[in-house]
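Note that this complex is displayed minus one protein chain, with the remaining chains in position.
Per-chain numbering from 1; labels A, B and C assigned in written order.
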């Protein structure tokens, strides 16, 4: 059975990534693509790599007839997203890729994003979209909030450990290395090739990055007590990929066994042999997340390393995985392509 | 119906690329993978990005039972390839990705490759693997010789023009910009990141590159007279992609119309609107070739620009396209994935 | 003796490059730095790599007292530059890095830049700043017009050949590969890392790039007849460096000998051994230009390859070289640093 989907915000990288993935999906059809400022253009004018596909012309959201749409992906900027989603048909299934419905507490949202939420009534309805940990809720959800790409990476490296109580909750450090596409197709000086190529730096230091709101919410919930991690992201000269190097206190072998058990049946999470660590090279363009565990020379300390593609598993791939569940399709449909290497 | 294939030389980039593509193919199964020096290892040890696939362990060629193999891909170094292929079962279908059977004339082979051919009797049997121009011969072939990646790019930009007689045959310049994966996974100083990143240079200057053997053979054949182009490749700091900027003398609109007619029904060749030129960004990881035609300010001169991914359309994708034809499958099976951008 | 200089437009890449070079100069002192939109900031806030230098605070042009300034570098956008320069003191020595005074003919300026020139009376006064070919005029000049970076590269590869009459003037093709810093620190989508890294494309195809105005003016002047070249620039994933691959008809050895004679005493132009070609890697961050000549397999055809750093020899290094001459200093002062490799 074929499902019709719409993608709002198709002129950004996550929108284009959704199109790339859905083009290979056996049972989804793209019925509408919106991009307010580029309405009227063909998708091939905005993203020439999608030239071979037969796609709807870009339109404004107001021009879409949602009657026949089975599911809508919202790849809009945060704040815009909540306004648009509040105005969509009340029975339309929605996967939101923005930050707007990730935090359940309006006060937390306002603290991290700086504005009052304009669709507070929907914050409670939204299911947090980290598929591997909210699978059943997502199947039944109408509105799923895609996670932050950094937040996803960090949670894959930590959730099973916090749930199992095998690490010290007061001493967790996430040192993340992030590719530039996570910042979107926005015109900022620090995203220029000449500013970024051949160098690297940390940003949002001091644990001030917005994705901490997700870490705090989720880790505290599963621990049953406040958990506050340290988190330092770094911007790297690469287009795709997040590598999380996570420093924890706990027994490395126990940590490894905990992962082995937690991820035994997960189609997209691969646990490497004990002592090996992953590379972003080996997940690029795919929906896979590779995880490694290494014992430090200091007793009781371990390093967990997780790698994924921020645009795929960290964003649009995750969104499609959730959409598959919401539509009753095979969770892996359209998502089993191998990474692109080199 | 499922066909069993073997890949000889699976530890190189073209071998890995074949695995990536075949993993998504609806009716091919990989029955054997060889790599002489890495026999006994899992493919995931050599290419961790293929970790999620259930693949045969790497073995030596001598260990493969070819009885049940329907088609064999040879991704071996040239010279080794001719020796191995001569010893394979005489009725085995073979797609060779090396240079060994591209040139029909033994003297030409020896001139460009520096050694006498050891399987001269098979040179005549081999069909030149530029699918779009040898489609019927390939369907009937037992042995298909994959083209050089530069040779493929240049031919897509020139063959219809030479056939149609719309350009001056004595004044053709191909200025090619090539990504580094075309040189394979070989340990050479000039392929190191520190030697290549952030800079570029020409190589094989003076029209001395081996792929000229293919240009000379093919262009002269279709012109019915000797055609000798000028060809300068450049090595660029990128992993995938060839861009051919081709300078010709002829009427740009006539050239454009000639392409439009020649490629009207080709699933993998896209002719851009007149005056636009392609980018390697927009074909990466895909089997597509984008072609553009621009009128120079000087009357009677035109620039043709062609872009493709050297590992896919220029090598392993082409090989799979040919295998599809040889096995009676849909020519596009396993090959319609969208490019990866960004 | 110390000379005081001002740099107008210090917040762009060519401005910063001037500061980098002058910081090592034995007899120049930076007395003023302007940047209209960033006035009041320290240079270290705009370019942290210059943090170690004791520099004037950025100011508006109107705040500069030019009384004690011996020479002024203008690194402003074209059009703005002509307006600013027309208002500067009439006896102030000026090196302009913009395009505004490169073309002597107002009609040509308007044709290539799209607006009428607002300081036509100064166009005749300006000396074209290609040092190696206008040395004596520059020594005596008040206003020197820095060349385009592409225009400089192409002229180094062609001027001696046109002067000596050793190539066919009607069949010259310049295929240029250009790094991204040539486009400046401007916020354009195609200059983003995610749009540029790992790929390449041609732009300004059909010989429509503005630097052709310089080629036409200069080549026609030295030939004594109209000379119109073909010129295709390509944007590459690198921050510095231009490689010009120039296709000419003529005898390669004669061409080589012509260069050898023309550049015998030039401190910054290096002619490689016959048959070798340069790389942008080997000139990065320096004021050197490397030139190679190769014989094509086709008789009577040669390839000339020239490499330089667009920000140094192509722009700010050239500007300092000219300033040295205008101030009676050693032409090479502050400019003999070795390239940075790797």
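As a working rule, a residue touches a chain if its C-beta (ideal position, glycine included) is under 8 Å from a C-beta of that chain, and two chains touch if they have at least 3 such contacts.
The structure displayed is predicted, hence computed values, not measured ones.
The chain not shown here is in contact, across the full complex, with A, B, C.
Of the options A:90, A:140 or A:298, the residue whose C-beta touches the omitted chain is A:298. When the full complex is taken into account, the listed residue touching the unshown chain is A:238, out of A:5, A:99, A:122 or A:238.
As for the chain not pictured, it touches chain C at residues 13, 16, 19-20, 23-24, 47-53, 181, 197-198, 239-240, 270, 278-279, 281-286, 288, 290, 336-342.
The omitted chain makes contact with chain A at the following residues, 171, 173, 175, 177, 194-195, 197-203, 205-208, 212, 228, 230, 232, 234, 236-241, 243, 245, 247, 275, 277-282, 284, 292, 294-298, 301, 303, 305, 307, 342.
Residues 13, 180-181, 185, 187-189, 191-198, 237-239 are the ones on chain B that touch the missing chain.
Simple rule for what comes next: only the chains that are shown with their structure count from here on.
Listed by label, the chains that touch chain A and also chain B are C.
Greatest centre-to-centre distance from chain C is found for A, with centres as Cα means. The centroid of the Cα atoms in chain A and the matching centroid in chain C are 45 Å apart.
The distance from the centre of chain B to the centre of chain C, each centre being the mean of the chain's C-alpha atoms, comes to 39 Å. Shared contact sites, meaning residues of chain A that touch two or more other chains, fall at 13, 181, 197-198, 239.
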